[in-house]
Each structure stands twice: as C-alpha cells, then as structure tokens.
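Of the protein chains in this complex, one is absent; all others appear in place.
Moving on to subunit A:
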C-alpha cells in the first residue's frame, strides 16, 4: 500500500488506493462504486494541507490528468481551469491569454482546486481569498452525477461550494472571474517593530502588504506590492532587502525550501492587532526559547462564501510557524486559545484542534452549508471520519 505524505511530512497515511483517472466517466463510475460499497472518496491536490482533510483509508483521487486552460474570454474576463492544475500552471497559461488571478498565496505549488477549496489567501485588504474567483463549476456529486452550476443560475449554492474542502463533490473544471494581465512591483524591507506598528495603517493601503515578525530579534520584514496604478511608497525607516518587477503570477509567490508546520487563524480586523500584541508577548516570554520562526500577518477582504474563514468579516490573519520535525503542537496549542479569545477562525488546511461543536459557533451560515452539503452528498461518500468530526458534532 502506498503512503500519502503531506508537504511538511507531519501528516501521513496509507489510503486503500491512490487513483489518477483520466476521464470524467471513470470518475463518475468510481464515485458510484464507492457509494454502493459504503466507501469514502477524497481528492488530494498537491498535498499542501497539513490538516488531515484528505485522510482516508478508502479511495484517494488525483486529478493530475485534468489540465490546460479552456475558453478564455477577454470580454467577460473569464476562463476555465481544469482541477488538476497548480496555481503556477494556471497563472502561466492564463497569462498567455492576457488574463490573471487577482492574487495568490505565498507559494504557487498548490492545485487551484485545493487552494479554492480551503479558502487559501494572499494578502491585500481589498483582495478577497482565492475562492472569490470561482464563478462556476463542473463537478461530480456524491451520487456520481455531473453537475454544472454558476453564480448566475444558483448564487446561493455557489456560496456553499466555494469553500467546501471537497465535501460536496469533486471539482472537474472551475470557471474563474479574472483580471486583465497586470505587472506588479515588489519591495521588501527590514524594519523595527515600533516602525512597523506606527506605520501599519498607512502600509495597509498598498495593494498587497504583509509583514513577518521575528521572535528572536523583535524585527519585522515588510513586503509591499503595487501595480502601475498605485505608487510604490518610499520607506525611509527600513533597510531594503529585495526589489522585483514582473507579471503578477511571477511576482506574487515566493519559493519555500525549508519545511515547516503552520497554524493560521483568521481574525476580525478590529481585534486582530490586539490579539497579535498578546501573542507576541507570550512568544517572547515563553516560546522563543525553542521557537525562532517568524510569524506572518496578512490582511484579506471579506467574502460571502458560507464557511470561508473570511466570510462576512474584513480579516487579518496571524500564522505561527515551526521547523518541520520539531515539537510544534506544544507551541501551537498554547497560542490557539488566544486566537479563539479574539474570535479567530482556523485556516481549514493548516494545523488546528477545532471540531464541529466549536466551529459551528464561528460560522453564522453553518447550518445552511450543512444542508446544501447533504443535498450534494446524501450518502456521505465524501465524509471521512475527520470530515465528520469537522462537520457533525451531533453525529
């Protein structure tokens, strides 16, 4: 039996079978077979989630054969991306057609379907997470039927499917609402914590802005990106570390060689910085003895997906990192209550300890989501034990 391992190596398991089918018909048949056998089906993207979303002892699917951007339309600024494509591949292909995504996360090696499915985000207070691009879907539901749906013919259902972690069906193709291709300018500076905080509100006005805080030096690294339309600010209080310019899909992501584990919480913007100050205090007093990895603070625009972590709230995220292989849980579990105290919602694809009972309280549209999910997957073919813990606290 083949072992499936996530990127950091902190989550591994042996699925019954890892299958990479090549046609929609084969996929439909497999879902029907699994449903009739009472078995579970999960789809894995690039394995970049560290929560056990794709953990199953039955069928684990890969859609790696489903690639190649289709039907680009410059007038509506839409194109269709098959679900096996990574963010990087999609970005490159779209660029050839004069289109681009409004943002990416910090890396582009995830599949776009996986990134959309967990509400993966970049930074920028006017920029929602990647799932907000989803205009329409072609997918396979839990009965093994192909369903086509979009924001015009069924906006309510789309709000449920947008961030759904593969719990409603297997995405085959995603119709995306995009932007005309654009250039980005990127600058990074090392600044003192005091300067970073004093200028935080001003810095947030940049198209993309985030900062790292380094626990062992109390220094920050600010990262700023703008298009031609905005002006690059002059940062007199920082020492320059990097300057780049190019098409958005090349400038937005960075590469990550050093493996880490991560907990990230999404906080309501009004409370986030108070939370960050408390986290920083605790890290300095207790955790920097063993932890040297930086914390990352980002801003994200609200969206209306039913269980997106940014649903209905202008948001700021705080993420903790620790070297892969070191004891990250002690640290993460000690800080997690602070995130919850300030109303934080966990990133679906990263480490957290929440179960349905707590999660339900964080999402006003929780029940609506569950109703729609059950409609698409009445036999719970996509509901593995972990997904069940996330969704069904009453069992």
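General observations
To be clear about the criterion, contacts are C-beta pairs under 8 Å (C-beta built on N, C-alpha and C of every residue); 3 or more make two chains touch, one makes a residue touch a chain; residues count from 1.
Assume contacts and distances are computed from a predicted model.
Matching "Electron transfer flavoprotein subunit alpha/FixB family protein", "Sugar ABC transporter permease", "Phosphoribosylformylglycinamidine synthase subunit PurS" or "Sensory rhodopsin transducer" against the UniProt entry of the left-out chain gives the name "Sensory rhodopsin transducer".
Across the entire complex, the residue among A:198, A:217 or A:358 in touch with the chain not shown is A:217. From the options A:325, A:357 or A:385, the residue with contact to the chain not on display is A:325. From the set A:293, A:332 or A:369, the residue in touch with the chain omitted from the display is A:293, counting the whole complex.
Contact residues of subunit A toward the unshown chain are 193, 216-219, 258, 288-293, 323, 325-326.
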